[in-house]
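Left out: one protein chain. Kept in place: all the others.
By written order: A, B and C. Residues from 1 in each chain.
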Amino acid sequence: MIYITENILTTNKYTQELSKEFCGSILVFEGITREYTDGQKVTKLEYECYEPMAKIMLEEIEKEIFEKWEIHDIIIAHRIGIVDIGETSLVVSVSSPHRQASFDAIQYVINRLKKDVPIWKKEFFENSASWVNS
Amino acid sequence: MIYITENILTTNKYTQELSKEFCGSILVFEGITREYTDGQKVTKLEYECYEPMAKIMLEEIEKEIFEKWEIHDIIIAHRIGIVDIGETSLVVSVSSPHRQASFDAIQYVINRLKKDVPIWKKEFFENSASWVNS
Amino acid sequence: MKINILLFANLKEIAQQSSLQLDVPETAIVSDIIDIVKKEIPDIAPHFKSIMIAVNMIYVENSFKLNNNDEVALIPPASGG
Partner (left out) sequence: MKINILLFANLKEIAQQSSLQLDVPETAIVSDIIDIVKKEIPDIAPHFKSIMIAVNMIYVENSFKLNNNDEVALIPPASGG
């Protein structure tokens, strides 16, 4: 299941929603906005998204995950809009019969997401702001 | 922090307790008792533990983790006693500035725990029961 | 034919708009669109070396042949997560 939302993300929600039948392993990753980037104090972040395309790409990644690894269920939730320091920007949770698949699958999702999915992060510093990677 | 307990484990508790300051990544692994082992239906499990030694060894593993990887906090919680099917036997949660450390650290903990820590699992089947690995 | 261009993140800020509509010949390919955008919004030009192009939400090469009403998104390097 894919969520792109302006609401606060809680791992609890995305762990509970995960289908777990017959699963031996649940792994939940939470990406949190950090206070410093290369020593510069960040005051807040903003995520922008080409939402319909991001959804399609995340659904494709989800499909690939099911083809590559024996997993039972996966949830990918990305927050967009303003995200304050210490808040969660990304949750990826996976249930699988055996644990190795869940570690591999989550790392694959994060790597693909950061490389290919049209979501962009703007960092606000005390006296400036800039889009990451641009 | 190490917990060896007969109480039900919830990832929510061990995610909330984790110190997260300045962390970009939280990863939580949950090991759940499965209904089938090699096609045989398991009715329940029992974990036994040489508790003082298990604690010492888990604390050593925790110390190694801090030496090997840049992590901020780690919680390892293992349930002992009777554990019903679908219940959680192990929670490992890690906060770290960067995500790779948390993936490496949790996998290291689980591998070491399964190999070296004096905890034993007994599987109960419909008409028999046996200690795993014995 | 009409082509709708979508701009995001830094490109949107530079252009001070999130989309623009172009009227182009029926033979237009992606690189023709890039040339037009570079002329219309010169400040975007230096960014094209890292921009990927998606047509109707699928990444394409510069030689991709466009159709009427296609949605051409200029995608700066992703930085989600």
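We take it that a contact is a pair of C-beta atoms (placed from the backbone, for glycine too) under 8 Å apart; a residue touches a chain by one contact, two chains touch by 3 or more.
Everything quoted here is computed from the prediction, not taken from an experiment.
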Visible contact partners (per top-of-document touch definition) of the missing chain: B
Positions on chain B where the hidden chain makes contact: 31, 47-50, 52-54, 56, 78, 89-90, 110, 113-122, 130-134
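As a convention for this text, only the chains that are shown with their structure count from here on.
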Distance between chain centroids, defined by C-alpha means - chain B, chain C (Å): 50
Interchain centroid distance [CA atoms averaged], chain A/chain B, Å: 24
Whole-Å separation of chain centres (CA-atom averages), chain A against chain C: 26
Multi-chain contact sites of chain B, meaning residues that touch two or more partners: none
